[in-house]
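In this view, the complex is presented without one of its protein chains, the others remaining in place.
Coming up: chain A.
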Amino acid sequence: MSGLSLNAITKTFGDFNAVDDVSLTVPHGTFVCLLGPSGCGKTTLLRMVAGLEEPTAGSVVLDGADITAVPTHKRNLGMVFQSLALFPHLSVGDNISYALRIRGASKAEQAKRVEELLALIDLPGFAARPVAKLSGGQRQRVAIARALALSPKLFLLDEPLSALDAKLREAMQVELRQLQQRLGITTIVVTHDQREAMTMADLVVVMGKGKILQAARPIDIYRKPADAFVADFIGMTNLLPAEIDKAGRTVVLDAAIPELAMPSGMSKASVSIRPEDVHLTAPGNGVLDGTVSFVRDLGGTIETFIDIGGTAIIAVATPRERPNVEVGQEVGIELPAECCVVVKS
């Protein structure tokens, strides 16, 4: 099979399971984001793919060949580190051509490839500059170009954009995705930023405590989160307690939503509903009534915080869609059943 597969990988540090029995199949050319809070094992997993850590158990298979025991320098991969790790004593061009020099490529070959890569990252004519003279975004691009110098089979990035400011980061996410699609290279990015994952990935892998909690397309993770943790981690959400009443209907807070079926065998759960799916209406018209406790007007969207007997629900809408309500006002809330997802609490 063409692509990468991780088979039952475990990594133990002392008696701590950093990565716990993780299996994942990544088809060739897929952009994968490993997403999770710090300490969830995502970086360790990436380092095992790179060969910088040895798995305690399990195997890494690339294009049908088991590479678990192959040392890093023979794996033919490109990696971008969180610190970028550009060689401070070399120029931009020498940084990019380092891998070619190791392989004994001729000076002319090196120069040609450096030109190509500098054009690819949109920094033509930068070859002679010292690395120290570059801006954060330029260093980022050079690190990417250096990793791609040998057209590797695998492109690995460990929190590559975390050092950039918010605006530049968003722009680089788009560029990185476009670059990956142009090259069709299998790419794995570690990130803790869910927006970054949603922007770039074909496949988002949400990790927690060394395990994969959910691996799916970004929109599927957003719409159908596997559990409360994933729902909360990916985007903003309202997690509301739900249970089955005597009549067998599903009750969310105090609102009976008969159309919403609880999975069999579950009597108590949480319901996740995205803020943009919560609609405001006149008091008594919705399934729940509450009081507006805070309004955050961000210009493009308005977030309305509604207090329902101690539980806060957030509704997001554009100014046009949203009825004009103010703090302290009574409002009704609609929770469309098709937008509610029952998750384990």
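Basically, contacts are C-beta pairs under 8 Å (C-beta built on N, C-alpha and C of every residue); 3 or more make two chains touch, one makes a residue touch a chain; residues count from 1.
Here is the rule we go by: contacts and distances are computed from a predicted model.
*Asks:* If you look up the hidden chain in UniProt, what protein name do you find among "Lipoprotein", "Response regulatory domain-containing protein", "ABC transporter permease" or "histidine kinase"?
*Replies:* "ABC transporter permease"
*Asks:* With the missing chain put back, one of A:A99, A:L161, A:L176 or A:V341 would touch it. Which one?
*Replies:* In the full complex, the listed residue that touches the missing chain is A:A99.
*Asks:* Quick one: which of A:H89, A:K107 or A:R296 touches the chain that's been left out?
*Replies:* Answer from the full complex: A:H89 touches the omitted chain.
*Asks:* If the missing chain were put back, which residues of chain A would it touch?
*Replies:* So the residues of chain A touching the unseen chain are 50, 52, 71-79, 81-83, 85-90, 98-99, 102-103, 146-147, 149-150, 156.
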